[in-house]
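This is the structure I have questions about; it appears just below.
Apart from one protein chain that is not included, each protein chain of the complex appears where it belongs.
Entry: chain A
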Amino acid sequence: MGYNIGIRLIDEFLAKSNVSRCVDFKETAEMIAKVGFKMFLGVTASVMNWDADGTCCSIVLEDNPLVDFVELPDTCQGLYYCNILSGVIRGALEMVAMKTEVTWIRDMLRGDDAYELQVKLLKQVPEEYPYKDDE
């Protein structure tokens, strides 16, 4: 479900934020954490834990409005309540030519101390234009 939301939300993000193309994945991650989260959820996140080649990072949310009144009951202990967010990020990035894998590393509903999403860039898909240049 998050994926379907993400593929549309990216249009709104680009239209409203008026940012120019991101130079590399690091900038993309910062965009998501600072501008994207602020625009849609009203909170800012921070980016950390970059790996050596700059393709994998963590987005950490101290504050997550999705879980304001939420407690997981015993029957749902395995549930990733906020997984919709990982789908949204994955969908949005795929629409700007990046295939990623987004997973939850820390989740306060399960007892951790913060919300941490790991975003891993799998590959950059070059944009394909459906029209030939010489037509």
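Just so we're on the same page, a residue touches a chain if its C-beta (ideal position, glycine included) is under 8 Å from a C-beta of that chain, and two chains touch if they have at least 3 such contacts; residues count from 1.
FYI, contacts and distances are computed from a predicted model.
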Omitted chain, identified by the protein name its UniProt record gives, among "Ciliary neurotrophic factor", "Tryptophan synthase", "Cytochrome c oxidase subunit 4" or "Trafficking protein particle complex subunit 6B": "Trafficking protein particle complex subunit 6B"
Touch criterion as defined above, residue of A:I5, A:V35 or A:V60 at the omitted chain: A:I5
Positions on chain A where the hidden chain makes contact: 1, 4-5, 8-9, 12, 39-42, 65, 68, 84
